[in-house]
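Right, chain A next:
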Amino acid sequence: MTFEWIQVPYALATLFIILNYGMLMTAVVRKLAARVGGRPGIPVWQNYIDLVKNFALRSKINHGVMYYLGPVFRLTGGIGLILFVPTIYGSSWAQNFSFSGDLILALYFIFFGTLGMALGAGESGHPHSAIGVSRGLAQVTAAELPMALAVFAIALQYQTLSITGIVEAQQGGLFHWTLFTNPLAVFAAMFAYVGTMMRSPFDVVLAPQEIPIGPPTEYHSAYLALMQTNRVIFPIAKTIIYMNIFFGGATTWAEFAVKVFLLYMIPAVIGVVHPRFRVEQSIRFFLKWGLPVGILAILTV
Partner candidate 1 sequence: MVSPVLILAIGLGTAFALGLLSQARKSFLFLVTLAALALMAAISLGWVVALATGAAMTAEIHTAGVAPPFAINLRVGLAEAALLATISLAGLFSALSMREPLLRLGRGAMAVLLVLVMAISGLVMTRDLFNLFVFIELIAIATAGVVLLSQDQRAICAGFKYLVVSQIIAILMLIGIIFTYHATGSLNIDDIVATPVAFHGAALAIFLLLIALVVELKPFPANGWALDIYTSAHPGFSALFSAATGSAALFAVDKVATYAGDAWLPLLTGIGLLSFVGSNIVALRQENDRRLLGYSSVGQLGLVLAVIGQRDVLGDAYLYIAGGLILSHAVAKAGLFWMSAIVRGRTLTDWAAIRARAPMVLAFATFIAMLVGLPPFPGFYAKWDLAQALVAAGRLPILSLILLGVLIESAYLFRWFGYAIKREAVEKGLLANTVDCGITLAAVAGGWALGWIWGVAHGEFNVLATLPVLAVVAFLLLEPLPAKVKNVLAIAALLGWFAMVVGGYDPMRLIFAAVMIPGGAVILIASFTETGRRIGFYPSAMAMYAGLALLLEATTFFEFFAAWEIMTLGSYFLILRGRMSEPHALSYMLFSLGGAFALLAGFAIASGGVQPFPLDQLGTVAADLAPYVFVLLAVGFMTKTAAMGLHIWLPGAHAEAETDVSPMVSGILLKAGLFGLFLMLMQLGRQSLWGVDLTYVLVWIGAISAFLGAVLAIFQEDAKRLLAYSSISQMGYALFGIALMNHLGWLMAMMFVINHYVYKSMLFLAVGGVYKRTHTKLMYKMGGLITLMPFTFVSVLVGIIAMSGVPPLSGFGGRWIFYNAIMDAGLRLPLILIFMAGPIGFLYLFRLIHTIFLGQLKDPHRKLKEAPAWLVAPQMIFVAFLIGFAVLPGMALQKVDGYIGSIFGDQPLVWSGRAIASEFGYWNPVAIMVVIIVVFVSVFLILLAKNHDAQKVKQFNIVFSAERPYRPETTHFAWNFFAPYRKAMGFLETPVVSTFWGGVTDGINGVGDFTRRFYNGNGQSYAIHVVLFVVAVYLIAMGGVA
Partner candidate 2 sequence: MAQIALATGFVLILAGLYGALTNRDILRMIVAFTIADTGVNIVLVAVGYLPGRTAPILDAAVPVAEAGQRIIDPVPQALVLTAIVIGLGITALMLAYAYRLFRLRHSLDISTFTELKW
Partner candidate 3 sequence: MIRHVVVALLVALLGIAFWTLTAGYLPDAELNRTAAYYAAHAQDEVGAPNIVTGIIVTWRGLDTLGEVTVLFLTSAVIALVLTQSKTPAGATGAGFLPSGELLTTGTRMIVPLIVLLGAYVIMNGHLTPGGGFQGGAILASGALLTLLAEPTRRFGHSVIARVESASGLTYVLVGLAGMMIAGGFLDNGILPLGRFGAMLSAGAIPLISVLIGLKVGAEFSSILESLHETEDA
């Protein structure tokens, strides 16, 4: 695969679809969660309203260069992640720029936005942002571990690191999915998936933000808009990766929509029924439960 200019509009189109899908889906999920709790919840277009409002805000302050660039890093991370991963298997136009690199690129690029955001929040000088970052990073080290092991396991299984290659190997029916050919790896990876979706019980990272003076209030106006944008596309991007390597990928946009939604519901469902872990508890949890499964996964491939 090499670069052609036509890929640029193709990629933008994919991006547009995913953005809108994400806007709606996250709203739906929040609404569902509210209903479970007996509240009416938000309208499904709430995300659009917020976005427009935030872009339109005129009061804006600046704490410094990194503060300014933080949301840029963040959103670049989200968009880049989408662009580096093929969205629809077999589609000639939804391959994005996946020729740039394989699964490893995607896995490591996840950290790009996290890092930038953390730096930006750090420059605001607000202690809560630092505390949040500290907690988040600490938790992610343990949470990502089963995922890394699972990825290694399936890379061994399929003898490739190419996402397209992995999806290709899963074609030909439900039971060709990694979910069934290598359930241990998928199980391990799901620990990571649940653990990094910023939902309960693993969302103590966000706790400082919930007190109404955390980084989200430090970030406002267009900054917040960029972050919000990222907030809807980043989980989708991540879910796409999981979908691609564990759940047979998607050959059509419809399949994409369904699979992503279902996958996204997993942490959402777990989240509404579980209370929060403290960070050290979640670390221990991942080491105690996620890690052994991951080890089993790589040992049994």
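For anyone wondering why these and not others, all candidates are chains of the complex that A comes from, given by their letters.
The rule is short, and it goes like this: a contact is a pair of C-beta atoms (placed from the backbone, for glycine too) under 8 Å apart; a residue touches a chain by one contact, two chains touch by 3 or more; residues count from 1.
Please read these numbers as outputs of a predicted model, since none were measured by experiment.
> If you had to name the candidate from 1, 2 or 3 that touches chain A in this complex, which would it be?
1
> Touching candidate 1 in the complex: which residues of chain A?
3, 55, 60-66, 68-69, 71-73, 75-76, 79-80, 83-84, 97, 99-105, 108-109, 111-112, 115, 118-119, 122-128, 130-131, 133-135, 137-142, 144-145, 148-149, 152, 155-156, 159-162, 213, 217-218, 221-223, 225-226, 278-280, 283-284, 287, 291, 294-295, 298-299
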